[in-house]
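Shown here: the complex without one of its protein chains, the others still in place.
Entry: chain A
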Amino acid sequence: MIGDGSIDRLRREGRIVIVGASLAGLRAAETLREKGFTGSLTVIGDEPHPPYDRPPLSKQVLLGKAAPEHTTLPRRLDVDAHWRLGHAATGLDMAARRVRLADGDEVEYDRLLIATGVRARPWPVEAEAGLDGVFVLRTRDDATRLHRRLTEETRRVLVIGAGFTGSEIASACRERDLPVTVAERGSSPLVGALGGVIGEVARQMHLDAGVDLRCGVMVTALEGDTAGRVRSAVLSDGGTIDTDVVVVSLGATRNTEWLAGSGLGAGPRGIACDAGCRAFDVRGIVTDDVFVAGDVARAPHPLFGYQFLSLEHWGNAVAQAEIAAHNMISHATDRIPHLWVPAFWSSQFGVNIKSVGVPALGEEILVTQGSLADRRFTAVYGHQGRVIGAVTFDHGRWLPFYQELIERTAPFPPPFPTLDRRADGRGPVPAEFPDPSVPTHGPTVTVSGYSPADRRITFTPGRA
């Protein structure tokens, strides 16, 4: 194919379809145009809104500092695309190169980019999930509804799950002076992503802010009144919480159901692709015309043993979208790999948390700068004698250095002194991640096996 001008023709007059009109979809569309793609571009999205930014939804929006409709993503340029918003893609015919839409229409492509992302995992008992006052927080509409309810008279908010989103919601509630209970299955907030040592710091942050934090318990049932409004929650320890607003914050589910039967390597953990963002089919053979980017993608990372990483990270979505867009319209030898080091941030209880690498792979942790007690520190995670991740609390300016250590597979513990080393940092201690065999909330990074056809995961909140 190389040299026959097909790529040039594709760039000039090809048809590119992007499924997913959020951050990754938008950035990919922009990159295609920036790189000189002049063909037809169609962007399909199930929500009626133009692309918007999600991080403010659990922070500024809940605080009333930003209106949900003002979180539109800034456009780098006019992408001159055919936007098909409000119509979900429902199927893919790889042989005929067609995407089916919910309205029955079909769109043909020469290259397809899948960026359908994830959605909030709902409360598993449908009848209870349907009670008035039970919310999830993923979309702009979710944020609008939740914000509206929080501004009405609320006796107590119950947040189920103390991952990053759950903790941010709890933080926003406290900042608005709303009574809030947080129920967390693990031993502390953030334990799945950052381990128990850092989880203890997070626990203190919740308590100091006046959160009624219940760790090591699960919500086993939500109960409503005759009007169908949520009134209380039953806990696994036998207790009950009187509440009129419940926010279910139990992680996310990848939007891949629409690809069932398509022959693409898509499952509950996402869509497997190579480092160049080309999707695998179920046979493990890489496709040439289907690409993947953002939260729904799952790509092998050489730094982490070529394991397939799925990342629900803002920066990853941007970087991967740009690389996918580039590779879609490039010759094989011009393709570039997506070697982004996982990185994310969170803002809660007045503290700015940043992380790089994959802390969840760490066995041990060392506080290299600052102190846990001050909640201003940098800690590094070690995995089999090398640095695998780092987290900072209000110490983000040091993070690039630690990212370099991860990229260079530097030894753990680092053999050199650092500025502001305190008693906390005398030596590494176990990072205290929960036993992976016990299901907990979904961490923001998952490292999965090598097979794209995973077993189905069932969430069972009733299990001890």
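Definition applied: contacts are C-beta pairs under 8 Å (C-beta built on N, C-alpha and C of every residue); 3 or more make two chains touch, one makes a residue touch a chain; residues count from 1.
Everything that follows uses one rule, which is that contacts and distances are computed from a predicted model.
Missing chain's UniProt protein name, "Electron transfer flavoprotein subunit beta", "Putative aconitase subunit 2", "ABC transporter substrate-binding protein" or "Cytochrome P450"?
When "Electron transfer flavoprotein subunit beta", "Putative aconitase subunit 2", "ABC transporter substrate-binding protein" or "Cytochrome P450" are compared with UniProt, the left-out chain turns out to be "Cytochrome P450".
I'm checking contacts with the chain that's been left out. Which of A:90, A:220 or A:418 qualifies?
Residue touching the absent chain, from the options given: A:418.
Among A:398, A:412 or A:433, single out the residue that touches the unshown chain.
Touches the omitted chain: A:398.
Touching the absent chain: which residues on chain A qualify?
350, 368-370, 376, 378, 397-401, 404, 416-420
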